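The other protein chains are all here in position, but one chain of the complex has been omitted.
On to subunit A.
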Amino acid sequence: MSPTSYIAKQVADLKPSGIRRFFDLAAQMEDVISLGVGEPDFVTPWNFIEHSFHSLEQGYTSYTENAGMIELRQEISQFLKQNYHVTYNPEDQVIVTVGASQAIDLALRAIVNPGDEVIVVEPSFVAYTPTVTLAGGTPVTIQTRAEDDFKLQPEQLEEAITPNTKAIILCNPNNPTGTYLNKKELEPLAAVIEKHDLLVLSDEIYAKLTYDDDYTSFAALKSMQERTILISGFSKAFAMTGWRLGYAAGPAEIIAAMVKIHQYTMMCAPTMAQHAALEALKNGRQSVQDMMESYKQRRNFIVSSLNEIGLSCPNPGGAFYTFPSIQATGLTSGEFAEQLLEEEQVAVVPGDVFGENGEGYIRCSYATSLHQLDEAMERMERFVRKKM
């Protein structure tokens, strides 16, 4: 028997991430300006790092509680209350995970039975659909429309729901589009969700990176807290991607089920990362604010530049991505990204890797220095002029 034949069917059937394919292509090139990164260009603020060193010096090198250090869960709970006005008991309604990605995986494995459908709103973060499949569920995608600024419409949601629908994954602000739904836009969705008695996995990892409006957590909407698993973490707003630290907050029964899986598969999140996160929540507010202001300026810069180049780009309300249309060039997303990389050494991510409705778009991250952004825009302008 060949080793391939041992691979589990649901894994063998998974499509490799389009991001991975494009990474392989970009990695072969030299002197690439990358707008392809989904992570901050800031190094983790020094006081978070220093606190982690200090914890190691003090001998905190062993396991923590499965659900995470209680001090950290208390701080997370406090943070959610202060920022989003949602109250969680740190004892049994919060779990610390290895990145928000693990929180999503745990949440899905905790709730999905074979045959259950989970709605994924596309364009979407590349991991949602595969993690639903790996949990034994059936992903059902909704294709949001460019003319709605890729905002999910209540009637689209209503249409996608079947008797088998159990949950929906919402990412607000969204990766890859940067689309941000405010309270008024979330409320009609919540009404549909309540009507059909669905659970919501609300991925709010970019919540602290919203620029023009106050952020409303999905869990803060009327009657939604008991049916929401709020997922977040430290990667994006706190510039801590490599620390792999996230969390989930939700109904005690669901969190207990997630802890059950976590204790057998992961034991606990890394202790030193938990200490860094503790410092981030206690003393990181100014750092987060400074980084957010910098992203906002760069967003203004890139959106204005892309529109000048002729790549139509709405102003995204959050995260650090723009999702401009490249349809005027007559190229597909893949062709555009590959040719741009080959001819001008600028890496962007083709929109179709985030779902079929991402075709005709590219994801450009502006989490990169202004100097690099400026150079990237000049190169893109030269490229687009040749193609149009």
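Quick note on the criterion: a contact is a pair of C-beta atoms (placed from the backbone, for glycine too) under 8 Å apart; a residue touches a chain by one contact, two chains touch by 3 or more; residues count from 1.
Keep this in mind: contacts and distances are computed from a predicted model.
For the chain that is left out, the UniProt protein name among "Multiple sugar transport system substrate-binding protein", "Lrp/AsnC family transcriptional regulator", "ATP synthase subunit b" or "Ferrichrome ABC transporter, permease protein FhuB" is "Lrp/AsnC family transcriptional regulator". If you put the hidden chain back, the residue from A:L72, A:V121, A:L245 or A:A347 that touches it is A:A347.
Summary of contacts with the chain left out: across A:T61, A:T162, A:N283 or A:S304, the touching residue is A:S304.
Although one chain is not drawn, the whole complex shows that of A:I49, A:I70 or A:A127 it is A:A127 that touches it. Contacts to the hidden chain, counted on subunit A, fall at residues 17, 19, 22-23, 26-27, 29, 32, 34, 36-39, 41, 125-127, 175, 241, 293, 297-298, 300-301, 304-305, 347, 349, 368, 370, 374.
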